[in-house]
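Yeah, one chain of the complex is gone here, protein chain that is, but the others are all in their spots.
Chain nomenclature is as follows: A, B and C, assigned in order of appearance, with residue numbering initiated at 1 for each chain independently.
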Amino acid sequence: MKQVRIGLVGTGYIGRCHAIAYAQAPTVFPLDAELVLEYLAEVTPELAEKKAKEFGFKRFTGDWRDIVQDPNVDVVDICTPNFLHKDIALAAIANGKHVYSEKPLALTAADAKLMYEAAKKAGVKTLVGFNYIKNPTTQLAREIIAKGEIGEVIHFYGTHNEDYLANENTPLDWHCVKEKAGLGTLGDLAAHIVQMSQYLLGQEIRAVIGDMQTVTQTRPNPNNLQERLTVENEDQASALVRFANGCMGTIETSRIACGRKMGLSYVITGTKGTISYTQERMAELKLYLHDEDPARQGFKTILTGPLHPDYKHFCVSAGHGIGFNDQKTVEIRDLVNALVSSENTLYPDFEEGYKVSRVLDAIALSCEQKRWIDVEEVA
Amino acid sequence: MKQVRIGLVGTGYIGRCHAIAYAQAPTVFPLDAELVLEYLAEVTPELAEKKAKEFGFKRFTGDWRDIVQDPNVDVVDICTPNFLHKDIALAAIANGKHVYSEKPLALTAADAKLMYEAAKKAGVKTLVGFNYIKNPTTQLAREIIAKGEIGEVIHFYGTHNEDYLANENTPLDWHCVKEKAGLGTLGDLAAHIVQMSQYLLGQEIRAVIGDMQTVTQTRPNPNNLQERLTVENEDQASALVRFANGCMGTIETSRIACGRKMGLSYVITGTKGTISYTQERMAELKLYLHDEDPARQGFKTILTGPLHPDYKHFCVSAGHGIGFNDQKTVEIRDLVNALVSSENTLYPDFEEGYKVSRVLDAIALSCEQKRWIDVEEVA
Amino acid sequence: MKQVRIGLVGTGYIGRCHAIAYAQAPTVFPLDAELVLEYLAEVTPELAEKKAKEFGFKRFTGDWRDIVQDPNVDVVDICTPNFLHKDIALAAIANGKHVYSEKPLALTAADAKLMYEAAKKAGVKTLVGFNYIKNPTTQLAREIIAKGEIGEVIHFYGTHNEDYLANENTPLDWHCVKEKAGLGTLGDLAAHIVQMSQYLLGQEIRAVIGDMQTVTQTRPNPNNLQERLTVENEDQASALVRFANGCMGTIETSRIACGRKMGLSYVITGTKGTISYTQERMAELKLYLHDEDPARQGFKTILTGPLHPDYKHFCVSAGHGIGFNDQKTVEIRDLVNALVSSENTLYPDFEEGYKVSRVLDAIALSCEQKRWIDVEEVA
Partner (left out) sequence: MKQVRIGLVGTGYIGRCHAIAYAQAPTVFPLDAELVLEYLAEVTPELAEKKAKEFGFKRFTGDWRDIVQDPNVDVVDICTPNFLHKDIALAAIANGKHVYSEKPLALTAADAKLMYEAAKKAGVKTLVGFNYIKNPTTQLAREIIAKGEIGEVIHFYGTHNEDYLANENTPLDWHCVKEKAGLGTLGDLAAHIVQMSQYLLGQEIRAVIGDMQTVTQTRPNPNNLQERLTVENEDQASALVRFANGCMGTIETSRIACGRKMGLSYVITGTKGTISYTQERMAELKLYLHDEDPARQGFKTILTGPLHPDYKHFCVSAGHGIGFNDQKTVEIRDLVNALVSSENTLYPDFEEGYKVSRVLDAIALSCEQKRWIDVEEVA
């Protein structure tokens, strides 16, 4: 049996999620290859050693450069802060490694394009960690749309709102600094809903007009709470969009939306029905079909179960629920199987990651220039 | 005790709602005047007679002109199709009558301005039937915002979506004809959410950029179903807006939104909390307060009750529910009491009706010109 | 056109609800007779005069005995506290009046039986004010069950929980005194859900075993808050029941159920589907059908609308909502039309009121004797 040997860079929030998914994936799914937790990098050898032990990796290093050139690593998994994605990915690609990067792919669409083109040229396989589309519930939504069950889609409304910066006295961190994060909530959160919209509709966003605001313009310096530093990117943004087929859409995002803990949501209206979903109830899809008996019409709450994509690998009873890390486990399954396949079926890959960045940059540009922007104007 | 004598023009959908509200208002509320159902007009004397009997009006006529000049009528209540509002209102004003008109006030902001200015000059009192703001639940939302309980409002998301034209083979009616209806779903539905946003925030909308579509471009001729006629106005529209104080907002509207039967809804985000509401659950307000114990935070579902505005007049027990016509009954109470008051406390009056029309026209213009429009550019 | 002349006794909570319903009924519905608000009684002539004016009644009196023998009264409407129902009803019946009584019909099943038998012997028509079954949504539930859409009903779960006495320091009132109220929450609240279960299933309850508790055993004397008086009846009760056809059921009731403002609810399970409802969302019925595509199954939320029983008289658009008093308005329509009909179609009449009292007494007896009680053992 073939092997897929992982080189993980970064073990924070999302790195830990990857580790849990790596741990359970071989038991949950019949994988096409043996998954080997080969090498792990952190900022110091000490932290790397601790995490390698915790996550079950064989070797560790305090320098990610060791990993990108290690002959026993097949794929470099990038879980670092955003600003490092580019350098690590380009180095990995230069060494012929496949690359699995967290989102957003890069700080700008221009950088994302470089990365996508480098990977394409090198012939390596890529994957971007937009894991929410791997949720069986959202896969079901995709299936319902693709089969035409709600007719032709005529409107998409999507949000990714959270409230992690709702308190104006939460100290400034890298998310608020341009050179570390790039965009604000657009890059951190809206990346998901933009990508998800394209996945669900099977259509790219072509034109956008947005509006944005930095509501909390200064935050305490984490190293000196008496001092306040400038927040360099947006707290909230909204955009009207048009998909390639002319379908209208609206995207909203905020990192200061009081009460939203995981407010990734969509309402998709078709000519024959409507789908509605929120990630806070990740095992429920609401479906309305207009052609039913008019006296019995209504939104139906479907609880995800074994008849829906990928669910049965976690549990064979409906409505028992899958969790946050399970989505990443589906992603890992996709990664492993694709890396040992003769075909490249990985999605969403760096090309998609670049296209998402382009939409986000276009929204930011449209806010600045106060006009509709054709996405192709960017990068 | 003083009297308020009503002259009702039009007895269709909303005219019937007025009639029910007139019938119950004196029992529900202690009114400051005796409500007299004086005179009723319909398109034929026969229909007018039938409806006068049904609604309990003393006299009837087949010509609305009789009503606007009748000495025993104090207020002309206009429940006709939209295109007639202007002529009837101007005639009533010319005769010194107070005017109570259904929304939208007119087919265009320019017409609405004429009406507002005429009323102002004549010194008559006016009211526009935006009855949904009279719901105790939405009054409660207003109170929570006004008291600062959710801090400063930083985002408004509102919709008025329905599906009455979702079926592409529903025959064309006057709503789809420009000279009868003016705008499409913007005028028919969005008028409510635009007005409601201004009521709730206590702020006017100042700038807009919108997008719209006529998804179903032809519909069967009701008189010859084989033939299809052109739909002349929009089926769906979305707009980004800015309120006077800089607050961002998004407004969406559709008359083809499968599954939405009364999709008038809002999500209002403040710096300290969030409010969420949908008219389909008109007795529930969801409220999140960010300053609560972080381990016990969550959206609370408040069931409207006697401690909230106006509810106790319908029932003294909480959670027992008020209905569609009850909102209009509150409106009638406001009308009657204001007409016999020395002060003019009527809201929303023709000035507000005009301002709403101006926003709607600005959205339509922004769609056409694909640019941000300052509302003051219009009319 | 015939007339139905009302003699109203009692103008408190529910009397006011009747008054509002009388006011709007002729406008809402095409009634088969003219509704005349003839005579009103309260405990003093002064209060009666005030209320007659407020409610639009022609005459008033400080003694209900005047009404039961008045030649111009066709039906006596009893809205007094429970303990007076019997005397007034018997006197009215003795005078050949039709009787419309609020629930519970009497303090005991024995009394209710007297009343039912007297009415039957006198040949007068009767109605008991179980108004919640007149809600279009619950009428829809009845229709779905009767048509067999959820197969054979195999389980009924129903509650009527409120929290009006949840605070242990709410002073004692007549609800807590046996000779004024009879049973506690069973009589006050469970009467509704017991009757509703029989209406919905079309089956009588035949056997019961219950359990009950007076959780707050003393309450402040309203006239001397330092003193605490004994609460004489139950705060909460639960019962297992069997319907005539063998169907299992569970009934729960509480007047101290924190958070329940109008917790009248039911979940009805059939062999092919399930219905679920709560009065706090009185315009929504949840329906699950087991024979649908297994990958698209789920509870559907039906918003009541004009295609459902009686709704269209209030509004012709679905999902716009009807309110608490509207249910009573449907009841008034039933009353008026039945009184001028040659047939007696009134439901629920005194026979049903008696049968409900018998079930409630049987539950109380089963709690006391700690054994299953056949309902026919009672009264």
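Convention: a residue touches a chain if its C-beta (ideal position, glycine included) is under 8 Å from a C-beta of that chain, and two chains touch if they have at least 3 such contacts.
Please read all numbers here as calculations on a predicted model, not as lab measurements.
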Missing chain: touched chains present in the view: A, B, C
Option from C:V36, C:L84, C:M248 or C:A379 whose C-beta touches the chain left out: C:M248
From A:F83, A:F324 or A:Y347, residue that would touch the chain that is not displayed: A:F324
Contacting the left-out chain in the complete assembly, out of C:G270, C:G305 or C:G353: C:G270
Touching residues on subunit A - with respect to the absent chain: 13, 17, 19-20, 22-24, 26-28, 30, 54-56, 162, 164, 260-262, 279-284, 303, 305, 314-326
Where the unshown chain meets subunit B, residue by residue: 287, 294-303, 307-308
Contact set of subunit C toward the excluded chain (per top definition): 150, 154-155, 157, 163, 166-168, 209-211, 213, 215, 236, 238-240, 242, 246, 248, 250, 252, 254, 256-260, 269-274, 288-290, 297-299, 370-372
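Rule of thumb we're sticking to: only the chains that are shown with their structure count from here on.
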Geometric centre: closest chain by C-alpha means: B
Euclidean distance of C-alpha centroids - subunit A vs subunit B, Å: 41
Subunit C, residues touching no fewer than two other chains: 303
